[in-house]
Structures are given as C-alpha cells and as structure tokens.
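The complex appears here minus one protein chain, its other protein chains still in place.
And then chain A:
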C-alpha cells in the first residue's frame, strides 16, 4: 500500500515529461511495439478528432483521503492542489452556456474541496441532465463532517459513481488500504438506505471496478454479475451498473509497473488487446477535462501527463466550444489503455 504521493516522495515519475519519455521510449522506440499513432492511422483515425461535446469533466483537486496503489492522479492527503471558488465560477459560466449534458466531478476525493457543496448547488441550478460525482465511498465514512453526504447527493439527484476494487475484503484493502473495504460497504449501505442503487430507483449508483494489478479487466457483464451476487448475498447491497476500467500506465500505476518489472508485459498486453472498433468511442471524443487550476485537457489522463489541448483555447476563462471542437486530440502510448479489449472509459466499456 502506498502511503504518500509520488510528488511528496520526490519520485521522478511525479514529473510528466519523465513519464512521457518512458511511454514514448523503450519497446516503442526500438520498434518492438507499434506507436498508438501508427495503429490508429491504419484505420483512418489519425489525427483523432472530437465529436459533439457531451461531457464536462471537472477535477476539483488532487487531495484525497486515500493513497491507492494504482492512482493515475497521484492523489493523496499530501496533495494540496484544489480548485478555488474563482475557477469554479469560471466553470459555472461555461456550464450555463455549454451544449454538454453531463457534468462529471472528479478528484482526488472531490468532496474534500471545501467549496464542493457550494459548487454542486450552483451547478445543479444550471440544468445539467446527468450530474455525476466520482466518490471513493470511504470519504462518506471518513469523518463526521461528511456523514450527511448521501442526503446531500439525494437532494440534488447526483449520480454517484463509486470505485470498488473487489467484492472481497482482502483484494480491496490490498489496493486501497486497510479498512477500506468495511468503510466502503458501510457507505454503500448508507446510499442504499436513501434509495440509491435500488432496482427502479432514479437515484443512480454505479460502481467502478479496475484491476488491482498488472492485468486487464475481464468482461464487464460477467464482472457485474459476480459483484451483484456477492454484494447482495453478503451484505444486501444493491447497485445499478458496474463499469470495468483498464488501468492506464500513468503516475502511481506506471511506477508500480516499472518497480514490479511488469511494464513491458503490460504494454504488450495492451497492444495485443488493441481493438480498432473501440477507437471511435474513446472518451476524449466527447469529453473535455478541466483541471483544478482551470486548464483544459482532452481527458483526465492527458491532464496528469500535462498534455493540454491543442487549441487556441487552453483555459476555462477563454472557453469557446466551437474553437475547442476544432482540434486534434493529443495521444501517446497510454491511449492503448482506452482501446484494449472492449475499450475503457470513465463510463466503462465502449466497444
């Protein structure tokens, strides 16, 4: 279990250019594996272009109550970067005028931003159709000051998407820290008690599963069946859908892959599982990601690699949807993670 972010440890992988050197070098530079660019060029998708913007994903800060081993954000209690109210106001102005129908708040633990609730309240007034908060679950039970969050979510009909590594205690705690499983179960029960995740309920509760190690996720439907059965039988817990997400070789997961000597094998596995039919629907084609300090990115992964959008508009304060939609998406070898197998996005499989 990690205890500190790479940044706090002064690990060289906290620097995005170091990560990009690795992703562009090694087995790719020596020709053993093809560059992502060449692979999508074969099917006429290079340069990768956006479609209609549907999702605004806002990362309200890298602070988190957990320090998960695989975190591509390198989030943790020691990360202090959080969105200010001023930047939130710039986001709100955009939310009111955008054609996007989904607002997706992420972090770190978004709930730890002191202006989180204010922001949700203001954004809720703007008439977004699907309003998502990515909650790590344990935050709801981390401290008394967060106990009311399930009621707060319910009040604003927030769609809660929660990470849940496995339906067994051992696997969950190993990836996310001791006690995480029990706290997550308690949080899910609290959400269920408010009607979240119940069959037929409008209060949407989805779970996100990502592998705890150097392997790809299995079939999303099969995993959902297993999760539903186990969580219901063992704890009486209900939820709507399970999204299976592939870990992308970025930040702490990249560090883990290298330290455990799995990097090459993992990249081979990703390239081997490359699925051309997933390319058209990778999430950067309908999403814009906004960082805590207001910069614009093609996705949360590019944000962590500090690859800002290739557009005249680079900051939320200058936001212009038409200009932005006329851009080429920036790609690198981490993009194989989004096109492996059934594809992977924040909403689960895409192919």
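The criterion applied here is as follows: a residue touches a chain if its C-beta (ideal position, glycine included) is under 8 Å from a C-beta of that chain, and two chains touch if they have at least 3 such contacts; residues count from 1.
To be clear about the criterion, contacts and distances are computed from a predicted model.
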Among "Pyruvate dehydrogenase E1 component alpha subunit", "Carboxymuconolactone decarboxylase family protein", "Protein AzlC" or "Branched-chain amino acid ABC transporter permease", find the name that the UniProt record gives to the complex chain excluded from display. "Carboxymuconolactone decarboxylase family protein"
The listed residue (A:31, A:170 or A:199) that touches the chain absent from the view is A:170
Of the residues listed, A:38, A:86 or A:219, which one is in contact with the missing chain? A:219
Touch with the missing chain holds, among A:76, A:211 or A:294, for A:211
List the chain A residues touching the unshown chain? 166-168, 170-171, 211, 213, 215-219, 222-223, 226, 268, 272
